[in-house]
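For reference, the structure discussed in these notes is given below.
And then chain A:
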Amino acid sequence: MAGLELLSDEGYRVDGRRAGELRKVRARMGVFAQADGSAYIEQGNTKVLAVVYGPHEMRGSRSKALHDRALVNCQYSMATFSTGERKRRPHGDRKSSEMTLHLKQTFEAAILTQLYPRSQIDIYVQVLQADGGNYCASVNAATLATIDAGIPMRDYVCASSAGFIEDTPLADLNYVEEAAGGPQVALALLPKSDQIALLEMNSRLHEDHLDQVIEAAIKACKDIYTVLDQVVREHVHEVTTLLGE
Partner candidate 1 sequence: MASVVLSEAEKVYIVHGIQEDLRVDGRGCEDYRCTEVETDVVSNTSGSARVKLGHTDILVGVKAEMGTPKLEKPDEGYLEFFVDCSANATPEFEGRGGEELGTEIVNTLYRIFSNGSSIDLKSLCINPREHCWVLYVDVLLLECGGNLFDAISIAVKAALFNTRIPKVRVLEDDEGSKEIELSDDPYDCIRLNVDNVPCIITLSKIGCRHVVDATLQEEACSLASLLLSVTNRGTLTCMKKLGKGSLDPESIFEMMETGKKVGKTLHIALQKTLEKEESLGTTRQKVGFLG
Partner candidate 2 sequence: MAAGFKTVEPLEYYRRFLKENCRPDGRELGEFRTTTVNIGSITTADGSALVKLGNTTIICGIKAEFAEPPAESTNKGYVVPNVDLSPLCSSRFRSGPPGEEAQAASQFIADVIENSEIIMKEDLCIANGKLAWVLYCDLICLDYDGNILDACTFALLAALKNVQLPSVTINEETGLAEVNLKETNPLNIRKHPVATSFAVFDDTILIVDPTAEEEDLATGTVTIVMDEEGRLCSVHKPGGSGLTAAKLQDCVTRAVTRHKEVKKLIDKVIKSIKPK
């Protein structure tokens, strides 16, 4: 492998985590007052803000409105100072348009869009600091923001990445492990119903290792689900006490 030793023989990774261990996840909902729903999440050093507007009247051309369900409109943008190398354009380049499409497909599967025909739901994700697993943190933040906006969802959507180094599957890769170029899987899961909303796998991986890696990813998503669920319950509790029984 590269000069850097990604997995020590005692099974510790570069940042001291074990193979299946997640990075520290901290999240908060209701960060902004003006948005319908907003959330902030930190997975290790990756920091993402998500905001949800809607469901509201179609903006722009009426022709795009779907007569039977809501149109999910996303935008994924990365702050120019989020990565080591300064990015010239925050969004609109190929990578962020691809991420935007993935977010849109993921959330069209999760949100009960048929309840709001001919309307539009905007989900905007802003990556403040990118340290690997940007897509996964964005999905988790968008889930919290959608819940904060009170939009009914089939289930949470939790996402995590997984890799395969020295034939041990690693969960929740950080930037160094992603940059090392090994096989990587990004998985978005509906934890309760165990349905995979989105699975993206690039670079070569032997066929029988595949389910090992997917297994690790699903387990990581379930761990993230417990953390997110706890954050949501705390937030709901906090909000209800504010309203006062």
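The rule is simple: a contact is a pair of C-beta atoms (placed from the backbone, for glycine too) under 8 Å apart; a residue touches a chain by one contact, two chains touch by 3 or more; residues count from 1.
Selection rule, in plain terms: all candidates are chains of the complex that A comes from, given by their letters.
Computed from a prediction, not measured in an experiment: that's the story for all the values here.
K.L.:
So chain A is shown by itself and the numbered options are 1 or 2; which of them touches it within this complex?
P.N.:
1
K.L.:
Give every residue of chain A touching candidate 1 within the complex, in rising order.
P.N.:
Against candidate 1, chain A makes touches at 26, 28, 31-35, 38, 40, 42, 45, 47, 49, 51, 53, 59, 73, 75, 77, 79-84, 86, 90, 92, 122, 124, 126, 128-129.
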